[in-house]
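A single protein chain has been omitted; all remaining protein chains appear in their positions.
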Amino acid sequence: MSEMKKVYERTKGIKPGAVSGFCPGCMHSTVHKLIGEAAENVGALDKLVRVEGVGCCGLGQLYVSGDWLIAAHGRAGAVATGVKRSSPDSLVYTYQGDGDLAAIGLAETLSAANRGENITVIFVNNGIYGMTGGQMAPTTLLGMKATTAPKGRVAEEHGYPMHVCEIINQLTAPKMIVRTTVDTPQNVMKTRKYIEKAFKMQLEGKGYALIEIVTTCPTNWGLGTLESIDFMREHMLKEFPVGEFRMPE
Amino acid sequence: MERNLMIAGFGGQGVMTMGKLLSEATCDATDLNVSFFPSYGAAMRGGTANCFVVISDEEIGAPVSYTLDDLVVMNGPSLHKFISNLKSGGNLFINSTIVDAKEVARDDVKVIEAPVTQMALDINNPRALNVIMLGVYVGATDAVPAEVIIKGIEHKFEKKPHLIEPNVEAFKQGLEIGKAQK
Partner (left out) sequence: MAERVFMKGCEAIAEAATRAGCRFFAGYPITPQNEIPEYFARRMPEVGGTFVQGESEVASVNMLYGAALTGIRAMSSSSSCGISLYSEGVSYMAAARVPAVYVNVQRGGPGIGAIQPAQQDYNQATKASGNGGFKMIVLAPATVQECVDMVYEAFDLAARDENPVLVLTDGVMGTMMEPVVLPPMKSDEEVAALREAFAHRAVIGHKPLDQHTGEPGGIGDGWEKHNIETAEMYKTWDKDVRVEEFMMDDAEIVLAAYGISARISKVIVKQLRKEGIKAGMIRPITVSPFPYDTFANLDPSKVKGILDVEMSIPAQMRFDIDHAVCGRIPVMECLRSGGQLLTNDQVLAGARELIKEVL
């Protein structure tokens, strides 16, 4: 048995033995794993600075092994600007949900992108406010129920789901804009590649990257783990199709 | 001894520059305390402009005073607006090209007239009306020695040396007018 070869090891980007505080079936833990692996793969785990948004992503602070700081709700783009401009050798990423990035923080999100800050933005879009208990987000689908839209999102009253990648794609400065998901092994690997590419790009000083990851929220969607994946594929990915909006050469 | 001056006019008359020239030169060439406080209207161009200069051998309190020792008015509206702030026995300097001394409705202040707009045109240096008025002011009050201002002009136009002489000349013309009305 001593001949066994280790073919898979947990990323050092996550504390050894740590258990994430995320709900069962939540994809946040997958994304955290991918960030750790991507940082390891580009050899910059010890340069990693996580600028954490507010919401479920805040649970990540107990889980990740590297440097982090908490930005006020929505301000990650501004805080990351301050960090990166003052410490250009750091590998700075923001980790934000849809309420954080697209509602309260839209000004900071757009402006950091528009300045072409040399940072990586990880945007986890599950169409709902998770930690506060299922309120409507800018990305909530039409007809989808939320605690603050008990009859479901209605266009006349709430407007339409907001497409962040498409909005950022109007700006000239960003170098990489992609939307992906982590529902299958293939998509998981693809997403890791994207994060790796964005990190590599940042280390080379090439500029801003936005990676939107469409995910589920089984708890607040009121669905089982597998049902919510089905729902995501059928509805979320229809509204938010995956794709490469802009890629570096 | 503290001396409070207000300079008032409209934008483009060099009101701020006149105040700054006086106060900066005082800072550079004397041991006196001095403050300069600008006050603009909300509009970026045109409109009113005025500033306050306080020169003192003691600590300066408010950089803005409404009991003035000296008031310089470069246009009519400033005269009417600020004349009541001048102390009894204070000095009123008027740009007599466009302000009529007859409009001064007080007989307890000393009026010093100088047609600075016309004088500036006459010497082909229409922007120098403020420097001429500064000369009038220093000539009539001895608020600071004339050499202090001349040094200040040399310093201000360090990078445009061809402007030093005409401005010093303009200043001296004003100085004579001021001395004559002392």
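So that you can tell them apart, the chains are marked A and B in the order they are listed, and the count of residues begins at 1 in each.
One rule holds in what follows: a contact is a pair of C-beta atoms (placed from the backbone, for glycine too) under 8 Å apart; a residue touches a chain by one contact, two chains touch by 3 or more.
This one's a predicted model, so the numbers in the text were calculated from it and none came from an experiment.
Which listed residue, A:V31, A:V51, A:L101 or A:I128, touches the chain dropped from view?
A:V51
So which of A:V19, A:A107, A:V154 or A:M189 would be touching the chain we can't see?
A:A107
Please identify, in ascending order, the residues of chain A that touch the omitted chain?
The list for chain A reads 12-13, 15-16, 44-49, 51, 61-62, 64-72, 75, 77-87, 89-91, 107-108, 110-111, 115.
Over the whole complex, note the residues of chain B touching the chain we left out.
With respect to the unshown chain, the touching residues of chain B are 20, 23-24, 27-28, 33-38, 42, 58-67.
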